[in-house]
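Missing here is one protein chain; the remaining ones are kept as they sit in the complex.
To keep things simple, chains are lettered A, B, C, D, E, F and G as they appear, and every chain counts its residues starting from 1.
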Amino acid sequence: MSLKHYRELFKRVQSRELSVDEAVAEMRTGAFDDIDFAKIDHRRTLQQGFPEVVYCEGKAPQQSAEIVWRLVKHGDGNILATRVDEQTYEAIRARVPDAQYHSVARLVTILRGERVQLGCVAVVSAGTSDIPVAEEAALTAETMGSRVTRIYDAGVAGLHRLLARLDDIRAAEVVVVVAGMEGALASVVGGLVAAPVIAVPTSIGYGANFGGLSALLSMLNSCSSGVTVVNIDNGFGAGYTAAVINRRIATFGQS
Amino acid sequence: MSLKHYRELFKRVQSRELSVDEAVAEMRTGAFDDIDFAKIDHRRTLQQGFPEVVYCEGKAPQQSAEIVWRLVKHGDGNILATRVDEQTYEAIRARVPDAQYHSVARLVTILRGERVQLGCVAVVSAGTSDIPVAEEAALTAETMGSRVTRIYDAGVAGLHRLLARLDDIRAAEVVVVVAGMEGALASVVGGLVAAPVIAVPTSIGYGANFGGLSALLSMLNSCSSGVTVVNIDNGFGAGYTAAVINRRIATFGQS
Amino acid sequence: MSLKHYRELFKRVQSRELSVDEAVAEMRTGAFDDIDFAKIDHRRTLQQGFPEVVYCEGKAPQQSAEIVWRLVKHGDGNILATRVDEQTYEAIRARVPDAQYHSVARLVTILRGERVQLGCVAVVSAGTSDIPVAEEAALTAETMGSRVTRIYDAGVAGLHRLLARLDDIRAAEVVVVVAGMEGALASVVGGLVAAPVIAVPTSIGYGANFGGLSALLSMLNSCSSGVTVVNIDNGFGAGYTAAVINRRIATFGQS
Amino acid sequence: MSLKHYRELFKRVQSRELSVDEAVAEMRTGAFDDIDFAKIDHRRTLQQGFPEVVYCEGKAPQQSAEIVWRLVKHGDGNILATRVDEQTYEAIRARVPDAQYHSVARLVTILRGERVQLGCVAVVSAGTSDIPVAEEAALTAETMGSRVTRIYDAGVAGLHRLLARLDDIRAAEVVVVVAGMEGALASVVGGLVAAPVIAVPTSIGYGANFGGLSALLSMLNSCSSGVTVVNIDNGFGAGYTAAVINRRIATFGQS
Amino acid sequence: MSLKHYRELFKRVQSRELSVDEAVAEMRTGAFDDIDFAKIDHRRTLQQGFPEVVYCEGKAPQQSAEIVWRLVKHGDGNILATRVDEQTYEAIRARVPDAQYHSVARLVTILRGERVQLGCVAVVSAGTSDIPVAEEAALTAETMGSRVTRIYDAGVAGLHRLLARLDDIRAAEVVVVVAGMEGALASVVGGLVAAPVIAVPTSIGYGANFGGLSALLSMLNSCSSGVTVVNIDNGFGAGYTAAVINRRIATFGQS
Amino acid sequence: MSLKHYRELFKRVQSRELSVDEAVAEMRTGAFDDIDFAKIDHRRTLQQGFPEVVYCEGKAPQQSAEIVWRLVKHGDGNILATRVDEQTYEAIRARVPDAQYHSVARLVTILRGERVQLGCVAVVSAGTSDIPVAEEAALTAETMGSRVTRIYDAGVAGLHRLLARLDDIRAAEVVVVVAGMEGALASVVGGLVAAPVIAVPTSIGYGANFGGLSALLSMLNSCSSGVTVVNIDNGFGAGYTAAVINRRIATFGQS
Amino acid sequence: MSLKHYRELFKRVQSRELSVDEAVAEMRTGAFDDIDFAKIDHRRTLQQGFPEVVYCEGKAPQQSAEIVWRLVKHGDGNILATRVDEQTYEAIRARVPDAQYHSVARLVTILRGERVQLGCVAVVSAGTSDIPVAEEAALTAETMGSRVTRIYDAGVAGLHRLLARLDDIRAAEVVVVVAGMEGALASVVGGLVAAPVIAVPTSIGYGANFGGLSALLSMLNSCSSGVTVVNIDNGFGAGYTAAVINRRIATFGQS
Partner (left out) sequence: MSLKHYRELFKRVQSRELSVDEAVAEMRTGAFDDIDFAKIDHRRTLQQGFPEVVYCEGKAPQQSAEIVWRLVKHGDGNILATRVDEQTYEAIRARVPDAQYHSVARLVTILRGERVQLGCVAVVSAGTSDIPVAEEAALTAETMGSRVTRIYDAGVAGLHRLLARLDDIRAAEVVVVVAGMEGALASVVGGLVAAPVIAVPTSIGYGANFGGLSALLSMLNSCSSGVTVVNIDNGFGAGYTAAVINRRIATFGQS
């Protein structure tokens, strides 16, 4: 869809390498795989350096499996499915036997691409209950080629637990902070590091937590600069963005 | 209204020290001063060890002044008026010349009682913009007889500023934490001290701060135990409660 | 982490009592127990006079049991686990046979420390349905060494039920008020006593109660001074803070 | 629009007392006065025993004045205009010289009907700042023929002020309770009287009051039965309904 | 608690008819029955002309049954239990065999008092799904002695269904309107009748209904005067208040 | 209820074709079928060109079946029942054997009327998980005589999937856009077409989606003109309105 | 951007009518006018049959005037500017002398195109205070070529005012309903007409109106089918969509 892309297409039409109908057809059909309930995007690896991720919540197990299978068949990179329950995993494994299930994070990964080793992401979480979301972030970043340092149960109620690991956190290129309840950890970490901080509010808590609203608002209002926020419980989004930044760093010298 | 109080009244009636009509009248009129727009409570000093505080917002300046004057006339303790604008202060000073105005905290104090020196309250605030609320807390506690240590602009974005004053904070009997934005300071302080922490969310911030909601929810969901919360911008309430606890501590041995 | 603590450490290093590596190691490892999914805090008893409380919601039963067991093994004081369901209790009891389960309050207590008898906490609740939260507050305060007076089902719809127990409430050092629906009880009690009042909104109610929001806002906006608030259904937090205040009172003469 | 009304109309058409066109015209035009910006309702006195009340907020002063003047010209009862600012009052007085302005309640009354004396309404308010709303309720009920007992500044923070006036409150046929902040007064009064209680939340307060939301939710969740609620600051609505109930009582024997 | 009550008590003390201890005891114990988990109020029939209603949600079946049984044993009037599930009903029936269960409305009634026949309440509901709440209102009002006219499924989407029953609605002393979704029915009925209208928002609906919030706000903002509102799904509260008004009407001539 | 209708009735009364009682009766009873729990509206086909749709959520299966059966018996057009679960469908089929169940959309259709072929509706949906709501819209529009083009899984994260189908979308008379999460698809489509766009927010998403609130607010604030919005998950409402517009278009030349 | 458009472009490139650079340039620059602070869209008239509407709120007067002037200069159709204050109007008039200001609706119209007369839009509003929003809708529809019938102050509190105008409302192709407070008018009108109803909630009201939220939720939850909703106070959006539907109807036979 870029002007470059169009220019090329125009040239091939002008040179009669392509007929008008072929050019129109290419615009229409070259880019995705249209099945009954989904349009599977194959231009994504090219464009963003990573295949489409499959979000399985709200899809029937067979729908998820079909989409994953088509992505596998078409491409040759790593594949990631999120919010996968047991039943959906079974449906995927029936079609893609080497699919791996990470039950705590509810992720399925299929590793086909060559493994790169980009920069490091530190995933810091506040409490034991936040681990599933933290693992979703960590595994996503790993699948996308980043190294990950995990620092769990380091909430601000016992600040020394965090400070003891500060050198590890400061060694990372990007920091993901996962916290529920009041989400104060994002601000505290944000004040201590020079790296970009991606904050993930979790729905852990009760009462005036309102399903993660307290941590979400807390992180959006962080008094520390350099903190950006993703949706409640969206460990995937944080891990993905962290990996995108790391890829950016790794490819900067080359472009 | 306590059973003790009634018992005494019954005895005086039984002994004819008091007629039935006098007893009923005492119940009805002994306790407050009924003027056109207010019922001024004189039983409060006796009952709670401190005169009624006058909340001036939403009252006409002359109404506030009238109420303050009646409290002064009737009692002999310290008096506190909150949310006082310039105009209301002028109206009060016209009737009570020794009324003092604290413009940052928007308080008026009238010091008539003997000055006691109870335990210490540490008032910790996150940012320069939170100072008016912090001062409201500090001056309230002082007027009620507590010593106050002020630690301002100690927000978590620069944690070393807080840690450097930790010994001062730990020396207090009660800690008041005043913070807007994400209010993370309450949890951090709560994790570092053994004293009760009273958290005051402020409306400082913008956007998803929603008038102080972010700090309020943050503080209510604090992962640190021992933290209780008052209304947004309610510096008075925090200072008052801190002083009440200190008074409790001071009188414990005596009762 | 206090300056005193550092001064001591510096002195021991200066005097070669400690090598630099030992000093750094002590800072890092002396303070907590780092297992896979949790960092268990052992500096807390020293610092706050009470062991870390284990919040079990959102943790697997085996995780909760492991944490409790390590706290037991390490310390010699009383231990408290909150939001414990039946299954988690079974896992705890398998490792710590003398763990006691309080099913209404969903608490587990393990009493190993010597029993102190500090001041009194009055726990006042509005309705029969509020009792689980009230019991969580009462048992927490008792486990931490306070005496507790229970006054249940004393809501404002039948005010005489409250007034009849007023002398008992006034005899307490701290008052915890537990109420759902409109939470008016906190303001009424706050107007009748001289002690600090800790208000616990509950999620009891329906419709425009919005999961406890009505009682929460009501208590935060209390027209009575001296009322502070904890999270919805957070009986533990109220009982804990009440006990902290009582401990403060008890230790004041000594420090 | 009732079946009775239609029956009568059919009869007059059947008996040729009315032509079909006249019958249709009466349905269309007999019931209101259609001016440029308003349709003034003259069937209301007949139907509800009271003229249409003019709500002036959001209307230009001249629009309000025009509507009031047409109501006066057409009817012979009492007229009430609410939310009237100074400027609108001037516009009304220019056209209806005997219009009276009640500046605290922001009401205009025009008394033309004979004065009836129905049952009594007790208007109880929590604080001095609630008086404008309370006066709006009281004056509305008086204009509609009820007697009114005013009990102001009787909030629950000083319960004895309320209890001292309990006999007066219990003497009323209907009780209106006006309160801001946490609105606890409605529940307390509701538990003490046998009359219907109409609760008016006010926007008095700050912070987590959220413009009257706290008192509104509090009153909707009242643990006392027999309490119904009107909109925030809607003193008019409460006074109107109280008067409607009183009228109902007065006319019951007659119908 | 009224002054009259105290005057009488003082007189009996003065005349030595009562000792001081007896007087104090009467104040304390005469008014309610204190069991482990509840304080059952027996002064209510006297004070409000109706026994305490038992709200069963959040209570154990045995607790509800115990409370109902004590009320039955002590008094001789009608008794009402609300939000009763099947299991609780069984527990009640085991102790009070003549308890009747109304499963749609989830009410239990025990009719012991003489049956009075006060004025009429019209209960108008918008849709078939609102019937459980409407029945709660209707049965409550009937148990308290009112006659009830039911007009169900008369929502504004088919206005002629409502208008066809207008004469029946206008014949009632009080009108209860029950509606979910947008709750427009309350305003439409409020514009058509001269009686007080009690509006009950229901949680019927989905999406932006937010559990009844849409109907609740709609009813609070009704453009028709004379409409008051109760909590979402609170059919009981509406029926109770309607009956209270009818009782008021019936007793007006007598007092 | 229109003036035309009344004029006709008056004429028939005047000409004695109808007695007064018959006229009143016709107004009362001609228009709907009054059963115990519902008033079934038969004037609707005449008035709006389509029978009443039955919303089954919150109704007992037998109630839904009874209403459907009466509609079938009375009329001769197509019938639609929405939010139908399996059990309710069984109850309907028992009485109306040719009822068809569409399980994804949870609709029942009964096709009795002649099939018209009005203009085209394009139903565009963002993700696979939005298909149930999209199908509800599509089937509703089809049952009401519109042709439907389905374009599913065309969310803005892969814009080329949408642009490839743009000509199909532009060929429709009305466009329905179904999207959850951030609902951006409505604005994008609204900027690309000249037809009216009806946007349906879905509850698909998690966290700060708040049950569809994010998509709802997004669509209401669309920067594209010509976009109107229905309730969250209200596929029926969108399909219905699209069909109404198509019918309008089809009948315009004729009226 | 449609495939048709691209096909044509490819052809002209293939036939050398256009060079590749010209083709790319056309894609880039042919479609809008890029000035410092805005990209003015000239493809809109072609695509949607109406020029870009200028939303002036938040723009400096000179910015708005510049944009309007460029639209005038470039095109030859009618132009509409919304949310125009006095000062902005002066800036526009200085550059486009025949710009007309409609102060109640805060619109500027510049009529240059030939005047078409499409179908009719009925704009029905609830109260006098809603007229500015209703006029915004009416004038927008008129500027876009629709005839408009205005029925103002026809709220449901006096239903006969609405019913008297029912024939006029039923004569329209599209109905716009404008209402604040509880917004019940939309449901009532929706139940009475066969045309599509576009509902505009207004911010008229106070208290629990929450800036128009009550009317918004009410309209989204309408029990009448065929009702769609636009943003609060968005008279423009409703008038625009109504005109789009009318244009659709008018051009249907032709395409």
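Note that contacts are C-beta pairs under 8 Å (C-beta built on N, C-alpha and C of every residue); 3 or more make two chains touch, one makes a residue touch a chain.
Note that the coordinates shown come from a computational prediction; the quantities given were computed from them, not determined experimentally.
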| item | value |
| --- | --- |
| Which displayed chains the hidden chain touches across the whole complex | A, B, C, F, G |
| Chain not shown: contacting residue from G:Ala138, G:Val156 or G:Ile232 | G:Ile232 |
| Omitted-chain contact residue, chosen from G:Gly183, G:Gly212 or G:Gly239 | G:Gly212 |
| Where the unshown chain meets subunit F, residue by residue | 126-127, 155-159, 181-184, 186-188, 190-192, 205, 207-210, 213-215, 217-225 |
| Residues in subunit G touching the chain absent from view | 1, 27-29, 31-32, 37-39, 41, 43-44, 52, 55, 57-59, 63, 67, 201, 203, 211-213, 216, 231-234 |
| Missing-chain contacts mapped onto subunit B | 127-129, 131, 152-154, 158-161, 163-164, 204, 206-210 |
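Everything below uses one rule, namely that only the chains that are shown with their structure count from here on.
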| item | value |
| --- | --- |
| Centre-of-Cα separation between subunit C and subunit B, whole angstrom | 25 |
| Centre-to-centre distance between subunit G and subunit C (centres being mean Cα positions), rounded to whole Å | 59 |
| Approximate Å spacing (C-alpha centroids) for the pair subunit A, subunit G | 40 |
| Multi-partner residues of subunit B (at least 2 other chains) | 1, 3, 27-28, 192, 213, 216, 220-221, 225, 231-232 |
